[in-house]
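Left out: one protein chain. Kept in place: all the others.
The letters A, B and C name the chains in turn, as written, and every chain counts its residues from 1.
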Amino acid sequence: MGKISAEGVGEVQEYVDICDYATGLSRSLNGQILPSERSGHALLEQWNPLGVVGVISAFNFPCAVYGWNNALALVTGNAVVWKPAPSTPLIAVAVTKWVIVFVVDIGFCLIVPGSALLKIETLFFLYNHMTFRLIEDVLKKNNLPGGLCSLVCGEGDVGQALVKDKRVNLVSFTGSTEVGRIIGQQVQARFGKILLELGGNNAIIVNDDADLNMVVPATVFAAVGTAGQRCTTTRRLIVHESVYDQLLERVKKAYAQFESRIGDPLEQNTIIGPLHNEVAVMKYKVTVAEAIATGGKVEYGGKVLDDKEGNYVLPTIVSGLPHDAPVVLRETFAPILYVFKFKTLDEAVKINNEVAQGLSSSLFTNNIQNVFKWMGPKGSDCGIVNVNIPTSGAEIGGAFGGEKETGGGRESGSDSWKQYMRRSTCTINFSKELPLAQGIKFE
Amino acid sequence: MGKISAEGVGEVQEYVDICDYATGLSRSLNGQILPSERSGHALLEQWNPLGVVGVISAFNFPCAVYGWNNALALVTGNAVVWKPAPSTPLIAVAVTKWVIVFVVDIGFCLIVPGSALLKIETLFFLYNHMTFRLIEDVLKKNNLPGGLCSLVCGEGDVGQALVKDKRVNLVSFTGSTEVGRIIGQQVQARFGKILLELGGNNAIIVNDDADLNMVVPATVFAAVGTAGQRCTTTRRLIVHESVYDQLLERVKKAYAQFESRIGDPLEQNTIIGPLHNEVAVMKYKVTVAEAIATGGKVEYGGKVLDDKEGNYVLPTIVSGLPHDAPVVLRETFAPILYVFKFKTLDEAVKINNEVAQGLSSSLFTNNIQNVFKWMGPKGSDCGIVNVNIPTSGAEIGGAFGGEKETGGGRESGSDSWKQYMRRSTCTINFSKELPLAQGIKFE
Amino acid sequence: MGKISAEGVGEVQEYVDICDYATGLSRSLNGQILPSERSGHALLEQWNPLGVVGVISAFNFPCAVYGWNNALALVTGNAVVWKPAPSTPLIAVAVTKWVIVFVVDIGFCLIVPGSALLKIETLFFLYNHMTFRLIEDVLKKNNLPGGLCSLVCGEGDVGQALVKDKRVNLVSFTGSTEVGRIIGQQVQARFGKILLELGGNNAIIVNDDADLNMVVPATVFAAVGTAGQRCTTTRRLIVHESVYDQLLERVKKAYAQFESRIGDPLEQNTIIGPLHNEVAVMKYKVTVAEAIATGGKVEYGGKVLDDKEGNYVLPTIVSGLPHDAPVVLRETFAPILYVFKFKTLDEAVKINNEVAQGLSSSLFTNNIQNVFKWMGPKGSDCGIVNVNIPTSGAEIGGAFGGEKETGGGRESGSDSWKQYMRRSTCTINFSKELPLAQGIKFE
Partner (left out) sequence: MGKISAEGVGEVQEYVDICDYATGLSRSLNGQILPSERSGHALLEQWNPLGVVGVISAFNFPCAVYGWNNALALVTGNAVVWKPAPSTPLIAVAVTKWVIVFVVDIGFCLIVPGSALLKIETLFFLYNHMTFRLIEDVLKKNNLPGGLCSLVCGEGDVGQALVKDKRVNLVSFTGSTEVGRIIGQQVQARFGKILLELGGNNAIIVNDDADLNMVVPATVFAAVGTAGQRCTTTRRLIVHESVYDQLLERVKKAYAQFESRIGDPLEQNTIIGPLHNEVAVMKYKVTVAEAIATGGKVEYGGKVLDDKEGNYVLPTIVSGLPHDAPVVLRETFAPILYVFKFKTLDEAVKINNEVAQGLSSSLFTNNIQNVFKWMGPKGSDCGIVNVNIPTSGAEIGGAFGGEKETGGGRESGSDSWKQYMRRSTCTINFSKELPLAQGIKFE
């Protein structure tokens, strides 16, 4: 997708980690035995597999997002059908190599291994010539059917087939809020289960007691890493007025340091790769223009690097906008950072929370009162609520996901596995009598 | 709503029980502290209140359904707005006595204490003259604002106002699958949280080793209790061929015994009260007619008791229908029981699972192999999976709710409280260093 | 036992609270269902009652300690035999009113309701004339045998009978480390279960960033409350050198303010009541003398109030002692506070941890780094690790108890209930086959 090597390796590592995690989970996916109020009865809570999990993943994490879903879905006993982003099919093939093709007719969906879909012709050619096929090998070695981890490639019509198919018990969708809003309703309409990981509009709040030596690198990496195309990318920097000038200056200097390290993502020295495609560059341009038109000042960057072949842009810092300007409230998948000033922490939290998205958020402070307030009912309304680390960089042991227009789903750690299962509340009467009200007798 | 006294008292008891349960929960609503993979970091999972919980309840449990939601929503730190069924406002007023009135204009919803809505005029009159007001008293005694437990009465337009209002963070809806399907999509469209408790089409499977002395009363009570108007009412009886004739005979005899005990629900002797209203009687008639037209044989009942004033009908047993006849697959909120025959348990489970609803299910058997199969991935696909007790009669310690078109929500026990909260995954860096990849230094 | 009214009411409130808590627990005492590695098998974890729980409680919380044990032991399905402190039998009788008398002969122990023990003659007289009998009434109302909550009064020989009796499955002992050390071994020798709540030697660490407006009242209440006779009483105050002088001055002033409020514990104005008995006064005197002899300076108090009738002493502050002086390392059950100075937090934590007891500890700081260090592997080694509240004042929702010579037991919240139960790990093969290695066949 264009990310730099180190980040690519990181994605694979996440897949490895979640597999380790899932192996442990395989012996600890627990239901409960609860005391019954009736003598001679047992109350059990049993978790069973859903059946088929459909995973629709986004271009920006073409490997790890599937990995997270794949590992949990398998360990909870499900089969998985994966539809990767239309622009990253090769990674998907390299990961799985099992392909099932969707033929999508009007109102009719058929899963037929072996049929063909014109638009993935090239894909098939490559598929037949690739030797790198991770999951297939593992399944074969363990005598498991390849269909446990199926891959379907294609555009939105393929995704729609998955979404509307009653046989797909859970649809785990990572992508934009716009698409997620539609998919959510479609799956809900058929009472399927949904796991949504949608847009983020993540902020770092820098309190007056923050250690700026930590804030500067944290901000820069979270704002320009993966060229600003992570769902957890920092897009807003909300700074206490007392450190605002100093911090802005230092962040700008840091950006300048990085300018020579924009380029070919496969080169060792590169820190910032290209945007994913031309549309992304276009959106970057439009957004910068709108920011300026709304009264914003470009503190750094703001330009497409036309001299470089590829979709390269300068990471950008914009100040001076109202914190609730439409361009700020919108998620633009590009390395654009809006900077704001605040007087009180309450005000900063309000700014953090006023966007529609609710994925990630960070506060830099050393004060225990601020920390617990930030995590509490009157603090951040995001799913990820960090302290002294930036908005990106979640660990697989925690539940990953966000509130509000981010969609409410949770992946990876904690009890996220429950989303891949259905719960049976079982009351077993193991006495020889039936407890009944009213004491009526029957012949 | 017309239920008999003993069942009414039972509803109140459920409210009492869930309050006890919630009091205990108040000290055990736990998030987690998890080990972080980074030294000097803590990974916390904090649960925070959602804000406002909207409860839309059904006529058949006009007190307990609210009680379950109310107790959990309060103990998890939320305010509650309740819209009861249009036909049971008095119970709602008696329970709460706090009233906030909705003025519903085109696309506009306003919560204004003190305004008026014509259609609840009478309600207000009664409200002002009632002295029985449970929640209000408790809140006053504890100096809590009455708005914590608001009541709004009205028709579907009031419900729609709640459903569409972004300020209502969770909509907990109990009612029909038809309405739930719409509400589900509406709330999903605004990325609100949804808790759906919709229709059931619940079956009892009677295996050849079942104790018929337990099956007979279990079936009768679960099929005719609350005049067949529970969401957990037994609507299908799936019987092993070896005991079919014997069991049918005994159940019919038991029904006959009850005929003299149909009547005024407030009289001590009554076991079966009336249907809720004339529409319900109409649906009963239509369904019986359709069953007969499809080839069904009325083994018992099938008639409206026209001589009695009120909506009284005979509880009804129908045999001889195909197990997948449309009339069987449909939930009719009336005391109609369809009886089927099976040869193997696998077949019986398949019949149990072939309806669109997934609320409750029971198996009568004494065999451990059957029991665990029934609870497992190839067993019942319902949320409630009972053994040797009928489909009704859940305990508040377990999670109550169902799969498929029943909506997937869970109320009452286990970790149902999580649905009333939002989760924050918090990573706290409490070291003085920022863990960063790539070892880049900043000035 | 001599505590002031407000504290007495507090004890009763704790009993009420734990009953509420236990009521909730009654529906959530959960075992687990875990996935088995063998197909057709279920792995369950079932918790069962132990049988009989013996509670030996101390004089300083003559009501609440029993309450905590009683509520959890009952809700987990056990019967309870209570042996209160020899000096507080009346409270015990008031709480239970059920009496079973131990006749202790050589190597023989008999629980016989109705027999007599000379030394509790007076007790019986009072027993027969008391009308206040809480538990008895509850059991009677619910048709439960009184023996569920038995009371035995007496000296150490009665305690020994309980400790050595194999029928007492769990001995929950609250008292001194000396006695706990013996009892622990005695119960261990017969492989009984033990729950020990022994001595504390609790410290407050005051960091340089602490809010002294919080530290002063916190220290005073925790050091002089219950006349220094709580297991969680603050006995050591470890203060950063930069605030040492200021804090010591303020604490002394606060002590002086309280001097006029030492007296009859039943009077409204009283804040400090008497010591429990003359032995306690003697130990107070000896300890103060030893402290002075070791080089300590009495900053405040140090005197017995001989003019008052009863066991009244002045709360005492001693400075200038080595932090590892024997008198400091020893727990004296009296209001004596030793004050120390530190330079670095690491040093303060080391001082906190160098005593043999490990009950409670507090750090006053606002810094998140300090807080998590304090809670972590290199922080406090106590069972209770507070921040910005003193060493006393635990909540029933948490697990209460301490490490090292405090004995390791945990009461009240979290999963403390597991100590009152035994665990069964159950593997159920519900298939029709036995999984066996080596594929050997049998005729």
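The definition used in the following text is that a residue touches a chain if its C-beta (ideal position, glycine included) is under 8 Å from a C-beta of that chain, and two chains touch if they have at least 3 such contacts.
Here the structure is a predicted model, which is why all the values come from computation and not from measurement.
The shown chains contacted by the absent chain are A, B, C, with contact judged over the whole complex.
When the full complex is taken into account, the listed residue touching the unshown chain is A:R27, out of A:R27, A:K140 or A:K343.
Taking the complete complex into account, C:M214 is the one of C:L90, C:M214 or C:A325 that touches the chain left out.
Of C:V16, C:V138 or C:A189, it is C:A189 that touches the chain left out of the display.
Considering the full assembly, C:N386 is the residue among C:S28, C:T316 or C:N386 that touches the omitted chain. Considering C:A254, C:A291, C:I317 or C:V355, the position touching the chain not shown turns out to be C:A254 (whole complex). One chain is missing from the display, and on subunit A it is touched by residues 20-28, 42, 368-369, 371-373, 395-397, 413, 428, 430-432.
Across the interface with the omitted chain, subunit C contributes residues 6, 10, 32, 34-38, 41, 43-46, 48-49, 77, 181, 184-185, 188-189, 191, 193-194, 211, 214, 216-218, 220-221, 250, 253-254, 257, 271, 371, 375-377, 379-389, 393-395, 397-400, 403-408, 410, 413-415, 422-430, 432-438, 440, 442-443.
In the full complex, subunit B makes contact with the omitted chain through residues 26-35, 37, 44-46, 365-369, 371, 387-388.
The rule we apply is simple: only the chains that are shown with their structure count from here on.
Rounded to a whole number, the gap between the C-alpha centres of subunit A and subunit C is 47 angstrom. For subunit C, the set of residues touching two or more other chains reads 26-28, 368-369, 371.
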